[in-house]
Each structure stands twice: as C-alpha cells, then as structure tokens.
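The other protein chains are all here in position, but one chain of the complex has been omitted.
And now, chain A:
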Amino acid sequence: MKYFIKRVGFMALTIFAVCALTFFLMNVIPGGTAKLVLKHTFVGLEESVTDEQLNQISDKYDLDAPLYLQFFRWIKEAVFRGDIGTSYVFKKPVLYLLALRLPATIQLAVMSMLIAILTGVSLGIYSAIRENKISDHILRIVTLFGVSMPGFWVALLLILIFSLRLKLVPVTGYGSLENLLLPAAALSLHSVAAVMRVTRTSMLETLGQEYIRFAKAKGLPLWKIVSRHALKNAMLPVITVIGFQMGSLLGGAVVIEKIFAWPGIGSLLVDSISARDLPVVQGCVLAIVMMFLFVHFLVDMLYTHLDPRIRYG
C-alpha cells in the first residue's frame, strides 16, 4: 500500500513535469498566440484584423499575463475544477474534444499491441526453439527489416499494396475492423520485431537454465517445458520491452493516424500544433502521458504476478 501511494505520487510528478515542459516550450515558438487565434477565426480575412480585436482576444484568454501565472492558473483549473482549457480553434472544451478522439486512439493502440504481443511472442518462441536453423535465420533477417523500416513508410507501402493494387481494404475510414487492419499493422510492425527479438533472446537464456534440464529429465515433452517452465520466466524482459513499445507506439500513432486520416488523438495533436491551439496540444500530451504511465504501472504489477520473488515494499 505504501508502495502504491509512492507510485501514484511519482506519476503525478511526471504528469506535472510533462505539462510544464509542453506549456513553456509551446510558448517559446515565435509568433503571438492572439494573432494565430484570430487567423483561424477569420479565415481569408486575415488582413482586416485590427489591434482592438487582438487585445480583445488577449484579454479573453488572459494571454498578456506572465507565463508562469498562465500556467499556474491552468494547473489550478485542471486540478480543482477538472477543466483543462478551451480550444482556441474549435471554441469547445478540450476534454470534450479528447473524449471524441480518445476511443479511436485506444482502439488503434490496443489492436497494435495485441498484434505485437501475439505475433512477436510466438515468433520469438519459435525462433528460439529452432535456434540457428534456417527458419530462425530467415525470421531474424525479416525482423531486422522490421525494426529498420520507419512506420510511415510501411504505412504507405501497405496502402499501395493492399488498398490500391489488391483492393482488399479501403485506404482510409473509421469504424469497422477492415479500416483498423492497415493502420494497426503499420503501427505494430516495429513492435512485433522488437518483441520477437527480445523474446528469442530471453527464451534462449531461459532454455539454458538448469530447471529446464531437470524438467527434461523428468520426462516432460518439449511443449510443456516451453509453455510451463520457460515462458513465465522468459516473459519478464519481454513485458518490460512491451511497456516501452507502448510509448513508441503512441508516438508512432501521431504520424500513422495522420496518414490514414484516423480520427484519434495523434491527428488531433498534429492539427493543433500547426494551429498553435495550445490548450488542445496540452490536453493531447496529457492524455498520451497518462496512457503511457498507466501501461507502465500495469507492467510493474505484472512483474509481481509473474515472479513470486519480486515484492514491492
């Protein structure tokens, strides 16, 4: 319990630090915020913006106050009233926008993670059992390509092959499983390769342990030795990597969502950055950080479940 409280405290600290960084860095980018806000309000009429209107906007969003005061106010609102600001562009609460976009991102992330875990772990085990056989070498070369190819490029290739040539799935769209397949595949490719490699290494190390030999000496068949004795032990490093992959997956989602016009947080983030919609950027980063921390918390809890020797005090 003490550990749990400490853990939550650290998570809060991380969230605070990330919010502060995003806030101040966004304000370092040159160009007045008020001007940009007006540009988005009067599209095509940018020339007619007057100083009076600029001042009005600055007053409304309190943009002339010192930065630390603005940040302090944002934190206060967020903590005490659960209000993390209003979008300059959409004139809607950020929370509302996030709630609209979050399901799509979670869908994509969970699907990619599932693909990464299922294929990565099973290929890794297969590769470890067939160590130094032809199939192992082929798999390792293929995954080397996997880790080397950037996700956005793979995404374009997949669109080219499966959508434009073979016409199996639509290029973009949201809502059905066939829409989800391509973005999830493109996003997870890197993670599949990373998970597979670490599973292979970890599995090989575990298979060389003495308790595996003893299990063989007991007369157990190979599949039981792998599934019962080796897998649980080999999974510790693997779930650590899966946790980290979740981070790169959320980062990768920003680009992939844009390519597939996937209505998730990633594409919202990209749009808001170019529009300098600071509250929305802040909100998106906050959501991504929280998802990331949540996954890492899960990973740590899984450790104690997998290895009885680990206990957090």
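Note that in this section a contact is a pair of C-beta atoms (placed from the backbone, for glycine too) under 8 Å apart; a residue touches a chain by one contact, two chains touch by 3 or more; residues count from 1.
Following the convention adopted for this analysis, contacts and distances are computed from a predicted model.
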Exercise for review: Would you mind picking the UniProt name of the chain not drawn here, from "4Fe-4S dicluster domain-containing protein", "Fe-S cluster protein", "Nickel import system ATP-binding protein NikD" or "(NiFe)-hydrogenase-3-type complex Eha, membrane protein EhaH"?
Suggested key: "Nickel import system ATP-binding protein NikD"
Check your understanding: Which residue, A:A215, A:I265 or A:L278, contacts the hidden chain when the whole complex is considered?
Key -> A:A215
**Study point:** Options A:K6, A:K60, A:K92 or A:K232, residue touching the unrepresented chain
**Key:** A:K232
Check your understanding: Residues of chain A in contact with the chain that isn't shown?
Key -> 131, 208-211, 213-221, 224, 228-229, 232-233, 306-309
